[in-house]
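In what follows, a single structure is set out as structure tokens and then discussed.
Here's a slice of the assembly, chains where they normally sit.
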Amino acid sequence: MPQGTSVLEGRGIIRRFGPIQVLHGVDFALNAGEVHALIGENGAGKSTMMKILGGYLSPSEGELLLDGAPVRFTDQRQAEDAGILMIHQEFNLALQLSVEENIFLGRELRRGPFLDKAAMRDAARDLLARLDCHVDPRTRIRDLSVPNRQMVEIARALGRRARVLIMDEPTAVLTNRETDTLLTQIDRLRENGTAILYTSHKLDEIRRIADRVTVLRDGTQVLSREAEGFTEDQMAEAMVGRELSDLFPAKAVPHDEVVLEVDGLTVPGRVRDASFTLRRGEVLGFAGLVGAGRTELMEGIVGLRPSTGRVRVMGKVLKPGSVLAAREAGLVYLTEDRKEKGLLLGKNLTQNLTLLALDRFGHIRIDKPAEDRALSEAITDFDIRVKDRAMLAGSLSGGNQQKLLLAKTMLAEPEIVIIDEPTRGIDIGTKQQIYEFIAALAAAGKSVIVVSSELPEVIGLASRVIVMGRGHIAGELTGTDITEDAILRRAMGVTDDREEISA
Amino acid sequence: QDESYTIGVAIPSATHGFMGGLNYHAQAAIERLEATYPQLDFVLATAGDAGKMVNDIEDMVATRDIDALVVLPFESEPLTSPVQAVKDAGIWVTVVDRGLSVPGIEDLYVAGDNTGFGRVAGEYFAETLKEGDNIVVLRGIPTTLDNERVDAFSAAIEGSGINVLDMQHGNWNRDDAFNVMQDFLSKYDDIDAVWAADDDMAIGVLEAIAQAGRDDEMWVVGGAGMKEIIKRIMDGDPQLPVNVTYPPAQIATAIELTALGLVSATPVSGRFIIGSQRVTPDNAAQFYFPDSPF
Amino acid sequence: MSNATDIAAEAPAPRRRFSLHVLGPVLALIALIALGASLNSNFLGYGNVTNVLARSSFIGIIAVGMTFVITAGGIDLSVGSMAAFVAGVMIMSMNALVPVLGIGVALVLAGMGVALIAGLAAGLLNGVLIAKVRIEAFIVTLGAMGIYRSLVTWLADGGTLSLNFEARGFYRPVYYDGILGVTWPIIVFALVAILGELAMRHTPFGRHCAALGANEQVARYSAVKVDRLRMATYVVLGLLVGLATIMYVPRLGSASGSTGVLWELEAIAAVIIGGTVLKGGYGRVWGTVVGVLILSLIDNILNLASIVSPYLNGAIQGVIVILAVVLQREGKSTD
């Protein structure tokens, strides 16, 4: 498929952040009508490379060639004018603005001096429809769920008629169904001659759509080849530098003692009458389609959303509406929205790490050396790749932010931990570590609820799975009954004829 | 004597017409005196509130080693002890206009007559208006000084049967007075006269009356002798029959007397009260200073 | 701040939220009008309505510009003293030009030109310091506030700058006359408000301001020229301050150190009462207009009614301002 000169090429790209070098001379080319996948561990430099190609960052050394001619983008606008567009790993949307306003930001359609709102609304609706996403273009972004935000982000890039489209982990927050839609769109773009740069930690996707694969490790290119015949195992090995054994550890056997009892919990407008129990040492999975209300249920349980019903931890009724009370009772929740709800991106690692469990570092005076030790431990325990301990959380790579968030949650030493989308944006090697970590927690007598949109993850980890659909608990599966098919059928309400929750 | 002296002058800043005039006269007096007496040095500080004025005085004592202080207290109460402290440090103190709350601290007191200011105006109203006539009053910024003037005014019209329809604060400000007067005009159909307590406010009041086209219906008495107003009185404007003086130049008198006391042996201590006078078309010429900014 | 409640926000049935958020200030305004009408029969008379609207126009014109600045995440504390300064410069130039141009339209036009240019220059200066030199807007405009206030006092030599008497007579109708009984300041205010509302909701400029205020990074990444845009908001505000001055000077024909004191706070308060978000990202011009009217009406009603003690006017004002915002609280929290 590759033909003639590359549309966009980087030669000997080196990038430093202050004294720290994160790219060590990477060569990289994108051809028209080709999907080029860039894979690598968390912190390998994928996002950095993509931002350089997209004109958001300038290389410290090395040069960019556009259609064979050297270019230097002084700002991202020039790159966009040259037809280079990028979907960021972290959302790049203004929360207070509506879907349509975000999609057309910076290139509004007008009639005379005025905006042509009707045209933009229609165009936005069309773009979203192509992605099978049916949100009202007038909705504000802040009222959208994380997956829908991602769809808006994608729609925005699609709407801009790119020659080069750079996609940084677009599917990290999507479920299978939405991923399929996206991949179909990518196929279409490829046929129209768009050059696509794609990255994801879901290697099956790479297998499905990539024409070429380049592997980065620690900022150096270790491999670049045709995707033809490159198996997932080979990819994983090339990335991690070692062979991966079985992804999922053995499942722990739960004790009999019930540690969490949720009774008739209703989150107005989102979740109706959910009841379930969790036992000591159990890993309980929560599955469901996007919008099933899993997140809302969990947030209701820990007191982040107003709710009715009763939650008992170790037999004691939990004070409603108080995250602090939940934490003191040993129950913590790890959010799926890392950027808006999880981390303070403008603060350093320590301040993020200890925020949830700050009282463990002194009620009057914060014990800074202890905090420092905690950071060191977190960095080793969770394999957070930091180049400088004083760096801001926002400068960590996406996957490493997720690890920091995990470390922050675990620092509260919970008895029960609810993890919403535990491995979002995490590379395959680390994923394995996290799975082992979850299993070890359960083995140590803690209890874990895993909410995940990746079915293999739920199936591989949980000894029991609760399936949610449209705001209520649609079924429960244990042992060998836990199969993808069974989960999906319950999630879509095929075997369940209870009435829908009215919002 | 060829000994040199420093005189500190602390006055409120030029936030409205009268204070602007006062600032002007203070600066003019200082320039004049510096030219005449090379051995005199002046420190002029203007303050927007009592606290800042105390700061200024402290600075003059601590860093400029003043030999005399001329102060127009922003407010009487808060300035009393700080000025007392200055006096106790052996510095000559001249107080202008607003007396301190404890008498006898100052060596020299030069003042306008606030009670007289209200009284003279009130007397004119009582003389001119009939029983049952209606007036409205625009007061200044709520302060003791404003209270004194208004009380004296009220006392002077007491028993005359004049009906005070309303009093509101115009804050010695043209715009505020304009707005308040507009609203008075909407509210009352029959107004015979306005006491505006200050010429800045009188300007705003006149404009509001002109806009409502009710020029013939009422006249206005301001106060403090702003040059535009005095000019109009000189020209016999029927809407501005009289004015009441409250000369901003009193500060110049105070500074000059203080300087004189330092450089010569002339005894200058005591009280100088510059009474408020009624300005009429006949005597207006003698109150007209076209060069003053006020 | 802004992302406070989205989680708690129950399925924001957009209609319902809409209503309270939108109606809040309008309800407050209606309540005030009803109160005024019940207190005094002249309240709704032509004269009083004209007075209130015309005197709202200065703050109003400025507040429209302030809406853009705040929507784009900025603030401007200097507008009041800028107005005083511009008025001072305008009056001095007109006085100086009388011998050259005589009394007439040319003189007035020249004065207007000077006012607009002075406003523009002042706005540009603020804009450059904030957007290019990147100093905190609060500090730049606080400094500018002191500087202009002080300059105008200095120009007036502590007193008042008065426009040449005949020139005033000629210029005066610009405040007091109009067409079909609607006076010029009201017409200009209405035009500015309408254009502002259009600009905010129907032009890329308004949208970009909201985007800039919501998330500067996103705006930058969306190829919005962030620095220029931010500067533009201050320039527009400066121009509108010039325009407000053009309406202000013919009223009393003078400027002094006390002209325009606290206009900045009043303008900002009007913007926020109107529903614009102080931290930026969302603004509405019509709300600002309602806010300005609410503030003017409070004063008007306090003058028309006879309250216990005029000393308490400020307290009543404060309470009403807070209440006016309580009404839209529900809606506010979803922002």
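Chains here go by letter, A, B and C, matching the order in which they are written, and residues are numbered from 1 within each.
Just so it is clear, a contact is a pair of C-beta atoms (placed from the backbone, for glycine too) under 8 Å apart; a residue touches a chain by one contact, two chains touch by 3 or more.
Source: prediction; values computed, not measured.
Asker: Only one copy per chain type is displayed here, so what's the full stoichiometry of the complex in this file, written with the chain labels?
Answerer: When all copies are included, the complex reads A x1, B x1, C x2.
Throughout what follows, only the chains that are shown with their structure count from here on.
Asker: Given which chains touch which, is the overall layout a line, a ring, a star, complete, or other?
Answerer: Contact map by chain: line.
Asker: Identify the chain whose mean C-alpha position lies nearest to the mean of all protein C-alpha atoms shown.
Answerer: Of all chains shown, the one whose C-alpha centroid lies nearest the global centroid is C.
Asker: So, what's the distance in Å between the C-alpha centres of chain C and chain B?
Answerer: 33
Asker: Which residues of chain C touch chain B in the complex?
Answerer: Interface residues on chain C, with respect to chain B: 40, 42-43, 45, 47-48, 51, 55, 153, 156-160, 162, 176, 251-252, 254, 256-259, 261, 299-300, 303-304, 306, 310-311, 313.
Asker: Which residues of chain C touch chain A in their complex?
Answerer: 2-3, 6-12, 14, 198, 202-204, 207-208, 210-211, 213-215, 217-225, 277, 281-282, 335
Asker: For chain A, which residues are in contact with chain C within the complex?
Answerer: Interface residues on chain A, with respect to chain C: 56, 76-77, 80, 88, 92-97, 101-102, 105-108, 110, 113-115, 117, 138-139, 142-143, 268-270, 299, 304-306, 340-341, 503.
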